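Read the structure below first, then the notes.
Every protein chain but one is kept in place in this view of the complex.
In order of appearance the chains are A, B and C, and numbering begins at 1 in each one.
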Amino acid sequence: MHADLTQQSIRTDLAIEAREMLIGEVEREIPGVAVQSEDFTDFQVTRVQITTPEAEKRMGKKQGQYTTLEVPGLRQKNTELQEMVARQFTKELLSMVQLAEDSSVLVIGLGNWNVTPDALGPRVVKDLLVTRHILKLQPETLGEGFRAVSALAPGVLGITGVETGEIIQGLVEKTKPDLLIAIDALAARNLSRLHTTIQIADTGITPGSGVGNRRLAISEETIGIPVIAVGVPTVVDAVTIADDLTSHLLAAIMEQAGPQSPVFKVVQSIAESDKRTVMAEILNPYGGRLMVTPKEIDTLIEDMARLLAGGINAALHPAIGREESTKYLH
Amino acid sequence: MHADLTQQSIRTDLAIEAREMLIGEVEREIPGVAVQSEDFTDFQVTRVQITTPEAEKRMGKKQGQYTTLEVPGLRQKNTELQEMVARQFTKELLSMVQLAEDSSVLVIGLGNWNVTPDALGPRVVKDLLVTRHILKLQPETLGEGFRAVSALAPGVLGITGVETGEIIQGLVEKTKPDLLIAIDALAARNLSRLHTTIQIADTGITPGSGVGNRRLAISEETIGIPVIAVGVPTVVDAVTIADDLTSHLLAAIMEQAGPQSPVFKVVQSIAESDKRTVMAEILNPYGGRLMVTPKEIDTLIEDMARLLAGGINAALHPAIGREESTKYLH
Amino acid sequence: MHADLTQQSIRTDLAIEAREMLIGEVEREIPGVAVQSEDFTDFQVTRVQITTPEAEKRMGKKQGQYTTLEVPGLRQKNTELQEMVARQFTKELLSMVQLAEDSSVLVIGLGNWNVTPDALGPRVVKDLLVTRHILKLQPETLGEGFRAVSALAPGVLGITGVETGEIIQGLVEKTKPDLLIAIDALAARNLSRLHTTIQIADTGITPGSGVGNRRLAISEETIGIPVIAVGVPTVVDAVTIADDLTSHLLAAIMEQAGPQSPVFKVVQSIAESDKRTVMAEILNPYGGRLMVTPKEIDTLIEDMARLLAGGINAALHPAIGREESTKYLH
Partner (left out) sequence: MHADLTQQSIRTDLAIEAREMLIGEVEREIPGVAVQSEDFTDFQVTRVQITTPEAEKRMGKKQGQYTTLEVPGLRQKNTELQEMVARQFTKELLSMVQLAEDSSVLVIGLGNWNVTPDALGPRVVKDLLVTRHILKLQPETLGEGFRAVSALAPGVLGITGVETGEIIQGLVEKTKPDLLIAIDALAARNLSRLHTTIQIADTGITPGSGVGNRRLAISEETIGIPVIAVGVPTVVDAVTIADDLTSHLLAAIMEQAGPQSPVFKVVQSIAESDKRTVMAEILNPYGGRLMVTPKEIDTLIEDMARLLAGGINAALHPAIGREESTKYLH
């Protein structure tokens, strides 16, 4: 029974959190990881660059660029803030890709329509301005300033029986886009990041990450074209919270006892195995995967999907970028 | 303006209706079309075989086998009838395909989740028992009697920007199934067929048919494996109803006047152009495609999707066929 | 069988159409019906006042004010036009009611969530800014400029087993609002009005109207407070279209034949009964109520619901009226 939990370690899909966890341990910057931050009135942009194989290994994240927008205000309904963030998201997205005027782009909404915290990708796809077929058949109806955009929300392995990566490979071979953008719901470590954080990465989606357990990497190596991954944390694993809680509690006890105290040693010696036993006792009875989510998750996902769709529409279609980004939804 | 209507002719996706229309004109059987009917207590099965290129042309339907289940009672909620029809549907489906014990099958749900009358295909896919990934990764969890089934509801051209046929080609090349089953919502000519009729055809889906306008044929010629099309009429085009109404009315007048009457000739001479003018006057102001549907369409589609999914599950997985067919939904 | 159709007459829930039909017959204005029109760049506002019992009877609409916004462009996605119309809708709504600063308002979304063309009312309610409980419990969190708004989407008789009017009576007795606004999906006669027309009436909702068949009037007489009805046509009854088609066709034939022609008399004499017979032949086989709707109805209803919710929010909450109307959705 306990095996499940022992094998699961604390998990985050955010590079920014992977870095925080390492820095927490070593208390200084990590070699091979360059970080640059920019503060705006209502949000912060952090750009993390992983540049060496060693840093890749320590961080548990592939080499490449990870840009994160942190917007605590997004959990409240605020149309103006949403539009401001959508514009910055468009800028950051464009700074990571090389788009020619006639580049064609395929957007993949990963995840499962019918599982609310995993539905972000399909929801974004629903609001995209898809143009590939119009540019092929009746380009005159669109006017200038639109790139060929196609989109698919293929569903998850448990629903299709096919690895999502295979479906994408087939589609890319048939339609030959120049760029792939993959949208996914992520798992965070820290509850404050739920529905407030957007990560854009040029590394693709690493297998096993995401809210659903997808397995085949979707990256330039497997797909053959550049892959930009856009993700938003919608859940924290219950195991992560449990691990954090117990670790913090034990640390607090040891700190209060002091390093010379016999308590310190006793607690230290018994801690790890007890921790696992207790977590197993509390979480295992369910016998499945548990997530921590806010009660209002349905609305939060709907709002975030509109923001991302608006930002992607503006990034891919210059004609829209010149106008406000939420205008061409549907 | 009128051009739209003049170009549209009466349309049906049902072979059984195409035949009725021809027979109505010529009043005898059509050469190259073999028909065989079987009556059950609460429904009727009709098997139409189109065997010559001439018949194909006259019928406007590809050569092949079209099996139709007509079940007037399906519009009322009746669980027992649904199960009975699901079992017969399973039998008819199995009689049209050659399945080895280890055959693998891909089921495609054509149509658009977000447009109720076009959502039949995606709804069926949602209720299928998909097994391909389990048989690959953990076959022991399933036991005997399950074939490798995969499924996709790709959406429509306007949502993906890609011809559905291309998406399927890519997927079939990657996953190499032995058989394709495509589910689609159809347009009928006759209102009595709405949500009461199931057509199974071994000819694939002809381009331009269905509720949405799909264009690339999905058939053995384009996909490379046998294609079974399963369809249910969910709408009648408003133009079809209008055409039927006006034709019947003119015929009624002429019949009443009698062939010797001057009225007969006058009405006959002026009918066709007036008919077009009047239909244009009434229907064109909307400026888009109009459909006639029952008010309770949402429920009817949900029920039919469960019936089809149950029947397909039983057909593809012998272990289910032995039990009752609706048991393994989800 | 034919009885159904003979009893059904052409039906419209729009006063503007009832008037057009009468004027079509008599070719001059109707006594007791005052009409005033105002043209805007992209839409037209028509204000019909029914002032005498005779006019009420002839029009088949209760005495009172009916304001109609006709916006042909609404069927295309156009955010700017939607906002412009929402603002005008707010103005027209406010001109029909007497709201004190502390008036409280109950909004009722009539219709059925699960039947797309009937879901307009519940969809509007979902997007309203509801404040009654906040003003009662924590008024300080809202600030100035908000009235007490409550809302309910009770569902339809077939789902609740209770007349919607009774549910509203109970709620009004308990919560004592000063004004009731009832939102409903309507049936139009003319296809061009589908999803492009908004009617605001100070007469309440007449029993038997609407897409669903509701029976107890929701009006000041039955509820005890002023009732404003807001409606948008989402369907045309198939019978209405059929009737229009056949009438126009017969008129066209007679016109072409000329009044002296024997054809004229023959067609005239046989027309009415034949018309009924033919319509019954074509429409009765379905055996239920049929509607004509555009294929993209799901999206059209979603857009219209947002427009109406935005306009009502701005009308009821002065703090929002000063800002743009779609900002406080959710």
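Keep in mind that, in the parts below, a contact is a pair of C-beta atoms (placed from the backbone, for glycine too) under 8 Å apart; a residue touches a chain by one contact, two chains touch by 3 or more.
For clarity, every value in this text was computed on a predicted model and none was experimentally measured.
A.B. asks: Out of C:35, C:84, C:142 or C:167, which residue would touch the omitted chain in the full complex?
C.D. replies: Checking each option in C:35, C:84, C:142 or C:167, the one touching the absent chain turns out to be C:167.
A.B. asks: Among A:67, A:90, A:116 or A:197, which residue is in touch with the absent chain?
C.D. replies: The single option touching the absent chain is A:116.
A.B. asks: Would you mind spotting which of C:148, C:282 or C:308 touches the chain that isn't drawn?
C.D. replies: Of the listed residues, the one touching the omitted chain is C:148.
A.B. asks: Going by the touch rule given at the top, which residues of subunit A touch the chain that is not shown?
C.D. replies: Touching the chain left out of view, subunit A contributes residues 75, 114-118, 190-192, 194, 211, 238, 241-242, 244-246, 248-250, 252-253, 256-257, 261-263, 266-267, 270-271, 274-275, 277-279, 281-283, 285-299.
A.B. asks: State which residues belonging to subunit C touch the missing partner chain.
C.D. replies: With respect to the unshown chain, the touching residues of subunit C are 113-114, 125-126, 130-134, 148-155, 157-163, 166-167, 169-175.
The rule we apply is simple: only the chains that are shown with their structure count from here on.
A.B. asks: Any idea what the CA-fit rotation angle from subunit A to subunit B is, to the nearest 5 degrees?
C.D. replies: Between subunit A and subunit B, the superposition angle is 180 degrees.
A.B. asks: Farthest chain from subunit A, going by the mean of C-alpha atoms per chain?
C.D. replies: Of all the other chains, the one whose centre lies farthest from subunit A is C.
A.B. asks: How many angstrom between the C-alpha centroids of subunit C and subunit B?
C.D. replies: Computed from C-alpha means, the inter-chain centre distance equals 35 Å.
A.B. asks: Report the inter-centroid distance (CA atoms only) between subunit A and subunit B in whole Å.
C.D. replies: 40
A.B. asks: At what distance in angstrom does the C-alpha mean of subunit C lie from that of subunit A?
C.D. replies: That pair's centroid distance is 44 Å.
A.B. asks: Quick one: which residues in subunit A touch 2 or more of the other chains?
C.D. replies: Touching at least two other chains: none.
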